[in-house]
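The other protein chains are all here in position, but one chain of the complex has been omitted.
Order as written gives the chain letters A, B, C and D; numbering starts at 1 within each chain.
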Amino acid sequence: MTYEFIPLLPLVSFLILGLFGHWIKDKAHLVAVPAVVVSLLLSLLVFFDVEGGHQTSFPIYTWLTSGTLDIHIGFSIDRLTAVMLLLVTTVSSLVHIYTIGYMHGEPGYARFFSYIALFTFSMLMLVMADNLLQLFIFWEAVGLCSYLLIGHWYERPAACSAATKAFIVNRVGDFGFMLGLLLVWYSFGSLDYYEIFPRAHESAGDVMNVLGPFGGTWDVSVLTLICVLLFTGAVGKSAQVPLHVWLPDAMEGPTPISALIHAATMVTAGVFLVARLAPLYNLSPAAMAVVAITGGVTMVVGATIALTQTDIKRVVAYSTVSQLGYMIMACGLGAYAAGMYHLLTHGAFKALLFLGCGSVIIALHHEQDMRRMGGLKNKLPVTYWTFVVGSLALAGFPLTSGFFSKDNLLVSAWSTGPLGQCLTVLGLVTVLMTAFYSFRLVFVTFWGPSHVDPHHAGHVHEPSKTMTLPLIILAVLSILTGYLGIPEFLGPMFETDAGGAAHEGGAAIGIMVVATGMGLLGIAGAYYVYVLNPALPDQFARRWQSLYQASLNKWYVDEAYDRTIVRPTFSAATELWKRVDVNVIDGAVNGVARAIAWGGWLLRIMQSGQTQHYALGMALGAVVLFTMFLFF
Amino acid sequence: MILYGADLLALLPELIVVVTACLVIALDPVTPASRRDLLAWLSVGALALCLGLTGGQISVLNVRVSAFSDLVVIDAYARFWKILLYGVTGLTILMSLPYLKAERVHLGEYYGFILLALSGMMVMVSGVDLLTIYLGTELMSLSLYVMTGLNRSKPRSLEAAAKYFVLGSFSSGILLYGISLLYGLAGSTKLALIAGAIGTRGADDPLVLIATILVAVGFGFKLAAVPFHMWTPDVYQGAPTSVTAFLAVAAKAASFAAFMRVFVEGLGGLKADWSLLFLLISLVTLVLGNVVAIVQTNIKRMLAYSSIAHAGYALIGFVAAGRAVGASGGTPGLASVMIYLSIYSFMTLGAFAVIGMLRKGGIEGEEIEDFTGLAKRQPLAAFLMLVFMASLTGLPLSAGFIGKLYVFMAAVEAGLTWLAVIALIFAVVSAYYYMRVVMVMYMRDPNPSSVASPRLVTSPALSFVLACAVAGVILFGLFPNPLVSFALQSVLTLK
Amino acid sequence: MYFVTESTARWIALAATLADLFVALPLWWLFDPQASQMQFTEHVAWITTPPIYYSLGLDGISLSLVLMTAGIMPICVLVSWDAITTRVRGFMAMLLVMETALVGVFVALDFVLFFVFWEAMLVPMYLLIGVWGGPNRLYAAIKFFLYTAAGSLLLLVAILVLYFYGGHTFDILALSQGTYPASLQTWLFLAFFAAFAVKVPMFPFHTWLPDAHVEAPTAGSVILASILLKMGAYGFLRLSLPMLPDASRTFTPMMVVLSIIAIIYGAYMALAQVDLKKLIAYSSVSHMGFVTLGLFVLNQQGIEGAVLQMVNHGITTGALFLCVGMIYERTHSRLIADNVGLAAPMPQYATLLVIFALSSLGLPGTNSFVGEFLVLVGTFLWSKVATAFASLGIILAATYLLWMIQRVVFGVPSPHYLPKLRDLNQRELATLAPLVLLVFWIGLFPNPLVSRMHQSVTNTIASMSRAKVAPTAHPSAGVTAPLLADSGKQLKTQGTSR
Amino acid sequence: MEQVFFFYFALVIAAASVLVVAVRNPIYSALALLVMFFHVAGLYVTLHAEFLAAVQIIVYAGAILVLYLFVVMLLNLRQDDRYHRQWPMAAAVGVTLVIEAVILTAMKGWTTPVVATGTETTVGGTSNSEAIGDVLYFTYLFPFEVASLILLVAMIGAIILAKKDLGEPAES
Partner (left out) sequence: MTVPLFYYLVLSGIVFLTGVIGVLLRRNIIIILLSVELMLNATNINFVAFSQYFHDVAGQVFVFFALTVAAAEVAVGLAIIIALYRAKSTINIDEFQLLKW
């Protein structure tokens, strides 16, 4: 059966590399690449199979049974899965290939391959899952891979703390996910999609008093609660505000990882989750609104921060945050197909951009600061041109994939009513910013005079074929994905899809025009500011000092968390330990012991060694007994 | 004319003991110092003979035979205690051999006195007339006074003897006064008649109450029950270790035997009163014994307090017998006391045997600190001590647990659960000081700088004693059935 | 024993424990998951009055624990192979005695026998800590001894009381069928609680654990964490729930609250530690909180999760202690600050440590997740808010463990220790490898294990919902009841005064 | 007539006893005890216990007290023998006991004991000493033997304790 092999091959390569990597060393790619490429081909088969209308869902083995709880590991293959399979395997194989060159000669070469193989496996299992628990299991598994890969260079303190941060922030999201999961099981008695979705309507009316235990009264629809709780998981995984803080730090990991995990696949799992659970979300407008607004806010925040970052990867990272905001917003507005569509195109061009950054960084010997780049377009032609294509797609330049997907997304959003329209306006503004910062990136990095460290300036050259090839392929894809008709392919998945009503009416045309205009305007602005007169940025920075600082410091979110959560927790822990555990509880225990010993010292004083005291003691004892009998 | 043949036959063991005692004392002057061991072996042989006889009687006459015009009886109850007493006395003699030699007070009379004390105890346990019980007590006590002061070269030994003597005679005076009142009550000193008189006169007679309390005080002294215990630590510490062991084991057992007979057979009608009285006493006893033992540094003194505490535990069983309700009556309680004391005897003897072995330089190493690192130098001895300590704590797989189990079962059955709880809480306290000995032996390393690091004097006899003690502790811990059933059927003759 | 050389002693101990393991393993297949009664029973008279039997038996609950014990002990022997250099004979002897007592506790079907095994492990553990322990071992040892002894002695009284109310028998199964007055059940429950809560340990009674763990030799810590703590939880499950159903229900809120406090509080404590062993010790407090939580939500998922969590905790935390012990053998320091950056010099060790840490923080795909998930499911059926609070523990677990990893595994080692940091040798790998396999086996295929519990857990729950108590349980009850009331007061005061 | 005797003896006995305890000089208190013994003997006579009266005088006054005096002389002790520091407590004990005895008898009242059955030999028929001897050597033979043992113990014990050297050969 082809389905099993798709995840199985990466798993096998992971096991081989994990157990014998010690001996395989730098032959690792010979194991990893073929495996994932084959699973890419298999998923292509599956894709066309599904397009032929064949959908299936079947268990593999029973994972756990307890009382009425019955959970099995299984696959469910439908259009959504097929698309995701394709995306994951494609990007993964390209990244595999790219890694050959990028990680060449690294000590952890084999280890790295084993990790990404494990990641690919987990991601595939995630998207193929046919029940929420399996989804959750691999949801955490991909988180683990991300943790391991961010911390790949464990000698770097920054990398380690980034890894830890990523995991813990995700755990916060998963906390909600877990509760949502339990609530689903509680109210549906099952975790399988095909059990839940049909019965979603039945429990549409159910309400639950969430303040009950605290004496208050606040009846919330159970479905809404479920959706919101599950969405917290998505917030964590897809780096939505307020849990977006881990993603930029995650850039400490090797660049291929940023491309694979933190741009194309894992971070989009949140979007996938919402889309996958569309039948539930559709029944809960409130939850939808929450999702949409979260997405909108994230979209804007990400963009504003991206404007001023100087670390080349961080710029791309924040643009990822912002783009994820788009997708989530779309899903929140019910435009699942549009969201997924953008997810796909974004996967292509964002992976491209990251890999481009990667080759720049390699070329400059791990230099990541934009301000020490510039004038690279002649030295790195391939990288440059592919990078430009990626940026155009990101900026939504006409006829690139990004153009179609973003346009489709905004149009569908607009057509969903007032909330959608407000968010659409925000989206249009964000388009402007997006175009601006993406081309700021291009111009500062590749154009203008070179600020490259003179040591390396001499021998900056295009990286090896294994790295440029994926760039070119991805560049092609970031154009091509616009013409594959993904929305039409996904359409049937989401019956209440607003995407259907997208491409007619004046609004659609208007939005398209405005969006394109915004994009072009942004590009032009970037050109004006960073090419024509490079002095301007500093002037702006000086004029709007506070704004500039705020954006540069990512709206001080990290600092806020550090002050309000992290430090208080640790100090509280220490205090609690010193005060309560050592002093109070253990103090009480030792106190009892001391008290008894003290009693011993006291009582032994009676034993004075004076015989007549002893006699007196006896006499007194007798007296006491007499008295006792006298009065009882 | 009455023919005493049968009576003499019944009292053959007593006769043997006494004759041997006189023989030993007579032979002592004519035996050279180097051959004095023979006297010890002679005594042990006599005891073995008695053991055989009394053991034989079990099967022969399983009824209550009264001899010498109902002044003494030979019943299962008495036989239980006698057998126990033979055993512990024999072991004490064997453990005295090397000890006295090391202490340079290896006197032949010593064995004579042990035997005389034993004969006194035998009279106590088989006496059913306050007169015989009193005389037995005195015979025992006088011998013990002398034995305590035996090691005159040590001022402590002498002081202990003086204190023991003064307080002992004081308490026996009190006891005697109580007895005189009981006589005035019943016109006789026979327990049966006293019981009858109490039955007719009822409990709220001033004579009865005063007499009961005075007798209780007198016996409380012998049992080392708080607040009549205060002689115990000093005497136990001062007396030669072998004598201490004899005091702590044999004297206590015999006193308990007589005590229970007097209060059950004689004053049984006053159950309600004395069970309350002894409830109070047992509580105070086990609390004080355990708590004060914690702060001791001298192991003999510590064991003295622990023996006080154990008396408290045994008394719980007795109180339970007094409070007992339902079909089983007081039997389980009384039996539990017998079981507890027999087990207690073995573990205490063993502990004292180990202490007696330990010598620091010329003198006896009796500070707890002297045991430091014993496990390194003498693993076997340390292990034995560990077993005895665990048993004294009452940990399972050792006999101590069985003893506590039965006592507390009796208590719970009598509805004294709260008493059992308190007793167990203080058993935890006791665990502290017992385990401290283990700690010192096993967990502290002997510091090489110490001038005279304690060594062990051992001998075949002593090894035999230890073997018996540890065998008793382990076997009664694993297979208590024989002991339990023996106690249960012996106690039935007590009425 | 004195004719045995030290190396022979090692081999004998290893052989004995392995033999035990190979005797125990077949049970896995011979065990009949459908059978509702005890299996492999043994019933021999021990004491006639009162009737006490040497009666043993296995059910689905004890099966996993017995197997775990049998599996952990050889590892303990192996890990002590080089670590213990003084008085090896004694050490190995103590280990074997421990094994007897521990297995005994899990299979005993007679209450007194249970208590005997329960207490029999005190002295060996006392010696393990006190003789072969760390610098502060004396305090830790005596603290452990008194703490646990105090609890279990109240248990003894409860056993005796039950004897007289339960128809003069010590048969655990028979007693589990009896019905007892509500007030009596309350006091008995408190007495049981005193014994079991200390062993688990539950929140206010946990302070012996860090000391004992820190001072104990590695094998001691492993036994403590893996098996000893389970005795308490097992006691709750095997004794408290079936014998005192009403009281158990009454006390459920208290137990749940205490468990949740333990979960969160333990995690906080772990967060504050600088000593690896202390950190893991407190993490055990937190994890055992999940166990008690699962037990006292009184439903299938919860209890099965709890039992599974016992096994998981045994595997994972045991392994973590093994890891700490191994690094301690190298650097002779348990401080996190001293052992940093182990990934580079000791990759295998680092990998294993990370795996166990992840398992400990309940990563899906590892064993702990299954247990915690089941417990949370069970708790969710009982109270959603409780579940929410309990889940907080999962976040905190991730925090303190990953922070530990970040400091210990990642980074660069201090040059002072670098020469000492050689990677694991064959023996050490042999000790850890089976545990890794178990971690993933249970994590990925928990059903074979869990399905063996179904029947037994169902029985337990069924016996809890048996007929309510009749007014007069037993002839002697009428007499003892009033006295027992104030006995209860005693219990209460004792219980709270500690 | 009897009452007069009784009151005389009782008065002297009580007074003498108090003197025994009260006077500082051991010799004086020994002598006071002597007086007390004589009057107890007298009391015995009034109670038709002639034999005991004789024994009282011979053994107590004649033997025991002389022994005491002998020792006192031997050790020629210091005259100033202060009371023990705890004398207030001792007094308190005494007083309490007296009060309680009074209360007890007051509360419970005094009932003369009934003459119990099964008393062996009556006094008066034969002479007192005859009766005692009769009982002593038949009924109470066993206690008599025990008493002899007690005396044996006392004798040898006294020797062992008071002997100057134990004649213990040095074994080392």
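In the analysis below, a contact is a pair of C-beta atoms (placed from the backbone, for glycine too) under 8 Å apart; a residue touches a chain by one contact, two chains touch by 3 or more.
No experiment lies behind these values; they were computed from the predicted model shown.
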Q.
For the full complex, can you list every visible chain touched by the one that's not shown?
A. A, B, D
Q. Per the definition of touch given earlier, which of B:16, B:166 or B:456 contacts the omitted chain?
A. B:166
**Q.** Missing-partner contacts on chain D, residue numbers
**A.** 2-3, 6, 10, 13-14, 17-18, 20-21, 26, 29-30, 33, 36-37, 40, 43-44, 47-49, 51-52, 55-56, 59-60, 63-64, 67-68, 71-72, 74-75, 77, 81-87, 89-91, 93-94, 97-98, 101, 110, 112-113, 115-116, 119-124, 128, 131-132, 135-136, 139-140, 143, 147, 150-151, 153-155, 157-162
Q: In the full complex, which bits of chain B touch the chain not displayed? Write them out.
A: 131, 134-135, 138, 142, 145-146, 149, 152, 155-156, 158-163, 165-166, 169-170, 172-174, 176-177, 179-181, 183-184, 187-189, 233-234, 237-238
Q: Tell me where the left-out chain touches chain A, residue by residue.
A: 604-605, 607-612, 615-616, 619
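By definition in this document, only the chains that are shown with their structure count from here on.
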Q | Chain pair with more C-beta contacts, A-C versus A-D | A | A-C
Q: Averaged over CA atoms, how far is the centre of chain C from the centre of chain D? Could you give it in whole Å?
A: 69
Q | chain B-chain C separation of Cα centroids, rounded to whole Å | A | 42
Q) Which chain B residues touch at least two other chains? A) 209-210, 432
Q | Interface hub residues of chain C, defined as touching at least two other chains | A | 146
(Q) For this structure, enumerate the chain pairs that meet the touch criterion. (A) A-B, A-C, A-D, B-C, B-D
Q.
So in the complex, the part of chain C that touches chain A is made up of which residues?
A. 143, 146-147, 204, 206-208, 265, 268-269, 271-273, 299-301, 304-305, 341, 343-344, 358, 363-365, 369-370, 373-374, 376-377, 380-381, 383-385, 387-388, 391-392, 394-395, 398-399, 402-403, 405-406, 409-412, 444-447, 450-451, 454, 497-498
Q | Of chain A, residues touching chain B in the complex | A | 593, 596-597, 599-601, 603-604, 606-607, 609, 611, 613-615, 617-618, 620-622, 624-626, 628-629, 632
Q. In their shared complex, at which residues does chain D touch chain B?
A. 101, 104-105, 108-111, 113-119, 138-143, 146-147, 149-150, 152-154, 156-157, 160-161, 166, 168-171
